[in-house]
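One chain of protein is taken out of this complex; the other chains stay put.
Right, chain A next:
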Amino acid sequence: MKKTWQIIVGAGAAIAMIASLAGCGSGSASGKTELSFFANNTQDVYQPVIDAFEKKNPDIKVKFSTTNGAQAGYQQTLQTRISGGQLADVYVAPPEQLSDLVKNGVAKDLTNESFMDRIGDTNKAQASVDGKVYAMSITAWTNAYAYNKDLLAKAGYDSIPETWDEFIDMLKALKDAGVEKPYLEPKAGLGALVEGWIGYDSSKQSKSIDQQIGDGSSTFAKSYTKYYKEWAKLFDAGVMGSEVTGLADDQVRSEFAAGRLAVMPSGYWDVNTFKDAGINFAFGRMPMLHKGDTPYAPGAADSGYAINAKIDGAKLKAAESFLDFLSSEEGLKLIQDNMGLIPSTKNYTPDIDETFKEPYDLYLKTGNVYLNTLGWPASGRSALRAETFAQLQQVALGSITPAQATANLDTKLKTLS
């Protein structure tokens, strides 16, 4: 009798397990095509987009998944899912990983898809490998200087000056006017505006400075030293102290939101935080090295949406419909409203907050944004980027010179190649 019960309980457990596993499958439950979607943002911000898509496409059910942690955590999970054969039908493809995704045959060629006509050239270029576009990037980001208007007014300024030297003069004037913290950068964002300078100088060459470093035709020592020396003037002039080597992004943001900090590198994502803080602020340009230099800022097209190259039939059609919806006016508006990202497609003019007008016009409208990592060898990019911050921290502490920092970056690059 006891054995019979054991068999019944065992069989029941097995059936329950099989039933629950069946639920994990990608079959078409209740006649709907199930489309799996893996993204690098939370479900609450994507849900309105998914709901609107499902309303328009009642025969498709989107199964959303995401991962905890920052971008690096997403990239790692994406890699793990690919190696484990669990890649979603549609997924966010970070530009740093795109060449690897193409090499491993998991990103479908989207070059000739009709919805790609809406995508801007800068976004297409960043999502291309060997002339073919493999991801649909529909938004872009840029850094900008957030400044406290009231504090700047104390030194007689109402906006960020055009050149770096003028900017340092402004910070000195702020300090003289009694502003204790004129300028701070977070430890994992030191030297952010250096990328803008490199971006401008790269725009005058056939190959970007970082691509030259990546292919070995230049080095960090040759190319970066002069930029790092300029950045180090912040410490020489005494307008930023070595305490920045111990400040996280949130801590710098808190100082600004509390009205104690005059200027900080920031972006569109901080608009609501600063508004909620009730301070009188705006976003402005990032100063260039020389008068007359075209304004450039650190920034790039956001990660694009890719279709798993291994799907076909109804799933493929559903995936294409999803990307078509995301790049439609309705989809873009939902993305901007819910995720705080700035659409950069040809078919949609985003409604930009008044405080961010200047950087939007200077950088995103023109496409004058630059991200150094995109020029580096795909393997080891994140390690090298982390190393740039570690080296600049040592420059800030005065333990090494800018020239030593760039030489150390060359050594690091060698170990990564």
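Note that in this section a contact is a pair of C-beta atoms (placed from the backbone, for glycine too) under 8 Å apart; a residue touches a chain by one contact, two chains touch by 3 or more; residues count from 1.
Note that contacts and distances are computed from a predicted model.
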| item | value |
| --- | --- |
| Listed names "Sugar ABC transporter permease", "NADH-quinone oxidoreductase subunit F", "Hydrogenase" or "Transglutaminase-like domain-containing protein", matching UniProt entry of the absent chain | "Sugar ABC transporter permease" |
| Sole contact to the chain not displayed, among A:34, A:100 or A:302 | A:100 |
| Selected from A:49, A:160 or A:247 as touching the chain missing from the view | A:247 |
| Full-complex contact with the absent chain, from A:188, A:309, A:352 or A:403 | A:188 |
| Touching residues (missing chain, whole complex) on chain A | 72, 75-76, 79-80, 82-83, 97, 100-101, 103-104, 106, 180-181, 187-188, 242-248, 251, 255, 258, 260, 378-383, 386-387, 389-391, 393-394, 396-397, 399, 408, 411-412, 414-416 |
